[in-house]
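Can you keep this structure in mind? I'll have questions shortly.
All protein chains but one are shown at their positions in the complex.
Here is chain A:
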Amino acid sequence: MIPAQFGYVRPESVDEAVASLAEAGEDAKVLAGGQSLLPLMRLRLAYPEALIDLDRVAELRGVRDDGDALFIGAMTTHHDVVRDPLVHAHAPLLAQATATVADPAVRHRGTFGGSLVHADPAGDLPAVTLALDAVFVARSPRGIREIPAADFFVDLLTSALEPDELLTGVRVPKLGEGWGCHYEKFHRTAQAWAIVGVACAVRRSNGTVAEARIALTNMASRPVRAHAVETAVAGGPVSLDAFRSAAGAAAEGTDPPADLHGSAEYRRHLARVLTARALATAAGAP
């Protein structure tokens, strides 16, 4: 299809981008990698009046060590996230999940920040940031605002960003010693979205589960934490049976969609099975 006419701005700095966005008003959209926005425009499901293209804003790219966290620039491509040594060392869950996003072509264009702001509940990265308690950093003419992941995803394709706010990056807390993690993605073809995904990080201590963090992809209109499961496994043994039993609660508090790829009931079933598997892999259960 052919997109409708739109204005186009290509700022070269964050300051310029923030100013452009404020000036363009509510009907402007920020263009990051374009892997979600451009298809919507081509299908004429989105009619932005103007695009603020961040492609030339170099300061938004890259991963840097920020003490007890990593700061990942919003325009860092998926490809660069997957290859980044800091991400591998301190946020392997993010590297794993990002490696499952779509296909190599999309990963070379698509960006970390773009896919988060898009807030697609079927996207892989929102659940990862939720599981890792990441903090979103936004800039606007009013200054800098920090938004915890738990507050960032509001609804289907809706983030907590105000129309004049630009996501500059995300602070992802480093996982320390003893943590294992796994992203369990269930999809029909390699390029397809997750029917259900489970982002899971487990800290082992003395042969038991000290702490678990679990967030689910595509089980509601936004990513959800499986708090009941987290509580159930904490302090318990590292065993598949224990994880299966605890994962029986994985679908609690979810409101999964029903579509061509699966009914809500099937998704709830998958959430239980996959959560147990994700826990077992993350914790290295025998």
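Methods note: contacts are C-beta pairs under 8 Å (C-beta built on N, C-alpha and C of every residue); 3 or more make two chains touch, one makes a residue touch a chain; residues count from 1.
Basically, contacts and distances are computed from a predicted model.
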Name check vs UniProt for the chain missing from the figure, options "ABC transporter permease subunit", "Benzoylsuccinyl-CoA thiolase", "DNA ligase (ATP)" or "Xanthine dehydrogenase family protein molybdopterin-binding subunit", returns "Xanthine dehydrogenase family protein molybdopterin-binding subunit"
Over the whole complex, note the residues of chain A touching the chain we left out. 1-2, 4-5, 39, 42-43, 103, 186, 188-193, 195, 260-263, 266, 269-270, 273-274
